[in-house]
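Missing here: one protein chain of the complex. Every other protein chain is in place.
Moving on to subunit A:
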Amino acid sequence: MVQYNFKKITVVPSATDFINIILSRTQRQTPTVVHKGYAISRLRQFYMRKVKYTQQNFHDKLSTIIEEFPRLDDIHPFYGDLLHVLYNKDHYKLALGAINTARNQIGKVAKDYVKLLKYGDSLYRCKSLKVAALGRMCTLVKKLSGSLAYLEQIRQHMARLPSIDPNTRTLLICGYPNVGKSSFMNKITRADVDVQPYAFTTKSLFVGHTDYKYLRYQVIDTPGILDRPFEDRNIIEMCSITALAHLRSAVLFFLDISGSCGYSIAQQAALFHSIKSLFMNKPLMIVCNKTDLQPLEGLSEGDMKLVMEMKAEAMKTVIGQGGEATDDEGVLLTMSTLTEDGVMAVKNAACGRLLNQRVEIKMKSKKINDCLNRFHVAIPKPRDQKERPACIPQAVLEARAQQAAEKEKRKTERDLEDENGGAGVYSASLKKNYILANEEWKEDILPEILDGHNVADFIDPDILMRLEELEREEGMRQVEDDEDFEMDGKDLTPEEQEALAAIRKKKSMLIQQHRVKKSTAESRPTVPRKFDKSREFTTKRMGRQLSSLGLDPSLAIERARSRSRGRKRERSPERGDAMDVDTDESNKKLRTRSRSRSRSMSRPPTEFVPGAGFKDSEQKVKAIKLAKKSVKKRNKNARRGEADRVIPTLKPKHLFSGKRSIGKTDRR
C-alpha cells in the first residue's frame, strides 16, 4: 500500500532565482583566478570547466524537478483524476515537457561551446565564448519562468492534499451541501472539519480515520454535490465525483429529510438518481439525517415514496454483492448528528457491510487460495458424548470464594473516611493499631518538650533507680557542705594588720629607693662622699629610726657624738679660752653662725667645700659659669638636655605646601 505523499517534492525556484543560484555556484565552486600569461591549454581548460559545470548543474536541477513531480499516468487513477481535476492534466504535462526540453537544449548549447573553446587562441576569446555559453543557457531558463511558477504553485497545493490510501477500507460520505456530512465526520473520527450553516463549507476532500472491529477505516468527507449536468460542474464538485468514481469504498448517501439544508427531498432524490451510476459495486447506504427535526415516520407520502425508491436502488447493490434480499436493515438508516442518535449504528452498519464485501471479494479471488493453506483452525473432533469440563481443585475454589467474601466484608480506611465526612473533615487515627501493654494508653498525649528539655532524651526504663541514687548522692553532698563551712581561719588582729602594713610600706620604700639608685647609677658620681651634703646621717635621724624599731637610741647617740670631732669643738664656746687667740676670726664666724643657727641657711653655691671636687672657690666659680653657659643656649631652644633632639612637627605645613608669591618652588 503506497501512501501517496506529495509533500516530499523539492521547492521549484523561480526562473531568476534559478539562474542566480546556478551562476553563483559556478562562481564559487570553480577556480576564479586566471591571467593572460598562462598557457593556452590552461586557459581553455579553465573556461571549459566553467561551461561544463554550469551545464551540469542545470541538468541536475531540472532533472530533479522532472522526476519528483508525479507522472499522471503512473499513479493511481484516483490521484490522476484528482490532479487532473485540480490542475488540468494538459497544462501539467506541458510544463514538465518544457522543462525537459530546456534541459536537453542546455546540454546541446554546452556541447557546442565546449567544442568551440577547444580552439580558442586567447584569453579574451575564451572568455567571450564562456560568456556567450552561459548567457544562452540562462536565456533558455528565463523562457521557462512561466512553467516554473506554475509548477511551484502545484507543488504547494499538492503538499496539502489529504493522504488518501485508495486501496484500503474507505467510507465515502456524499450528498447535497449542508445535509450534515461534515458533522457526521466529526462525530465518528477525530477530524475537525469546519461545520457552518452556509453551503460549500467543505471545499475539498477531508480524511479521517475510525476503528471498527480492530480495523482502521478511512472516512472521506466530500464537498456537497449539486444536481447539474456533468459538464457544468465546478472543480469542487468534481473532486467528490472523482472520489466517488475511483475509490473502492462504501458510500453513504446523506439525505436531509427535514429540508433544513434548503433543498427538498425531491431534489435530493433527483441527484441520487443522476449519480447512481457511480455507485456500481459499492455497498450503498442511504442515511437520513436530522431526524431530530423531522422523524422518518412523519414524512409526507410523496417524500416517503422517493425515499423508498432510493432504498430500492440501494437494495440492488446489496443483491449485486450477494447479500440476502431481505437484508434491508443495513440499507436505510436514520440518525441525528445533533443528538448523536443512531450515529454509531450507521457507522457500524457501514463498516460492517464494507468489510463483508471486501472479505467476499477476497474469498472469490484466486489469491486467497494461496493464503488459505497458511492458516487453519484445528478443532478436535469429539470422541464420544462425554462432557469434559475444566478441572479446578477444591482448595482453589474455596480460597477464591473466601477472598471474594473478604473483599466484601473488610472495611477499608477509605470507607471509614467517607463515612465520617470525607477527606477534609475526617483525619484517620494513626494510633488505632498501636501495640501497647494497656489498651487505654492508646490515646495518651505525651509532651515532647518540658522546661527546655526534650522529654524523649530522658525516657529510660530504669530512670527511677537512677533518680534514687542521685537523690542519695545529693543528700550526702549537702552534709559535706555543711561541715566544710566551719573552716574559717584565723584573721589578723588590727595591731598585726598595722604591723603588716608598716612592713609592706617599708619594703616598698626600700624597693623604690633601690630603683632610683639603679636608674641614676650611671649619672651618679663615684666620688666618695666624705662629707654629708644632704644631711642624711644625723643623730636625730638615727634616733628616730632606732626608736621606731623599739630600741632606746640615747646610748647610740652619745656614742656617735663622742666620736665626731667637729661637733665637740663647735659645741663648747665656754671652754678653751686658751684657743681664743688662734681662732679669733674663726670664732667670729662661728659665733655669727651660731647666732643664726636658729634660722636654717643653705650653703652659698660658690662656697668652697673641701672634698667636693674643686681646688678652691675660684675654680668652683669658673666651673659653675661654664655649666651655666652651656645650658643657656639649650634652655633658649626649649631643650630639656643635650640629647633632646625632638622635633614636635616633622613636616610643618607652611614649609611643605603653598605657592610662592614671587620666585620658584624648586626646592622645599
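Here is the rule we use: contacts are C-beta pairs under 8 Å (C-beta built on N, C-alpha and C of every residue); 3 or more make two chains touch, one makes a residue touch a chain; residues count from 1.
The rule we apply is simple: contacts and distances are computed from a predicted model.
When the listed names "Bms1-type G domain-containing protein", "TRASH domain-containing protein", "Transcription initiation factor TFIID subunit 5" or "Transmembrane channel-like protein" are checked against UniProt, the chain not shown comes out as "TRASH domain-containing protein". For the options A:192, A:340, A:498 or A:644, the residue in contact with the chain missing from this view is A:498. When you scan A:71, A:93, A:305 or A:507 for touch with the missing chain, the hit is A:507.
Of the options A:301, A:408 or A:474, the residue whose C-beta touches the omitted chain is A:474. When the omitted chain is restored, the residue from A:190, A:386 or A:453 that touches it is A:453. What subunit A contributes to its contact with the hidden chain is residues 434-438, 440-441, 444, 446-461, 463-464, 466-467, 470-471, 473-474, 477, 481, 487, 489-493, 495-496, 498-500, 502-504, 506-507, 546-554, 557, 597-598.
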